[in-house]
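I'd like to ask you about the structure that follows.
Left out: one protein chain. Kept in place: all the others.
Now for subunit A:
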Amino acid sequence: MVAPMVLAESVRKSFGMVEVLRGIDLEVAAGEVMVIIGPSGSGKSTFLRCINHLEKINSGRLSVDGELVGYREHGGKIFELKDREVCRKRAEIGIVFQHFNLFPHMTVLGNIIEAPVRVKGQEKTEAIANARRLLTQVGLADRETAYPAQLSGGQKQRIAIARALAMEPKLMLFDEPTSALDPELVGEVLDVMKQLAKAGMTMVVVTHEIGFAREVGDSLVFMDEGIIVERGHPKEIINSPKHERTRAFLSKVL
């Protein structure tokens, strides 16, 4: 049996006195596209950030591709990973943020080749060739010398996706990638994501785009107040939610 790409067992996370994740159990298989929906403040972003160790979990087990996130298990004991090892693990997971977070002082090409060259030690010529291929893939081959401020929101987000893909991640996390976009620009970003899903990328997508969940998602998770309320096949949950909270939420976003 292959290890799941993401495996969460009773994951808990608090900020001070407030418990934001209250026991998350969840499994994402390799090649699966999982969509997470839920009201604002329910802990979706926090959960994604835990997966690539931008936040430390307080209890439970969280592993990616069969290895614990942020720790190493050895002889029944758990050791914290060194900064260098944490960085190496993060490099294998791509994340796309709601607000793009492109590096404004670098050109589009600079943004994409930065991590492959500086973190992975890739040859610059190779990184550039790679970046150009990705730019074509996201439909922005002609913008490589532009600065982020000269791009539209949709273009920025497509560059952010290309930047994450340049590290050749085995898992891609999306945190509301279209929430900051004007409605007419949402489609171009979703198209790139659909294409990525079709190519077999394992993806965890937090979004309010129910259409995307229905069309592309292999599974759908509804989160509320730090717990998973309901999960299942997207079409089933969207058409006939079992829980009252899911129904109430869906009626608001549909």
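List of remarks:
Quick note on the criterion: a contact is a pair of C-beta atoms (placed from the backbone, for glycine too) under 8 Å apart; a residue touches a chain by one contact, two chains touch by 3 or more; residues count from 1.
Here is the rule we go by: contacts and distances are computed from a predicted model.
You can't see one chain of this complex, but its UniProt record names it "Amino acid ABC transporter permease", from the set "Acetyl-CoA acetyltransferase", "Amino acid ABC transporter permease", "ATP-binding cassette domain-containing protein" or "RNA polymerase subunit sigma-24". The chain not shown here is touched by just one of A:52, A:155, A:202 or A:246, and that residue is A:52. For the chain left out of this panel, the touching residue among A:106, A:227 or A:250 is A:106.
Only one of A:90, A:143, A:158 or A:208 touches the absent chain when the whole complex is considered: A:90. What subunit A contributes to its contact with the hidden chain is residues 52, 54, 83-84, 87-88, 90-95, 97, 99, 101-107, 114-115, 118-120, 147-149, 163-164, 167.
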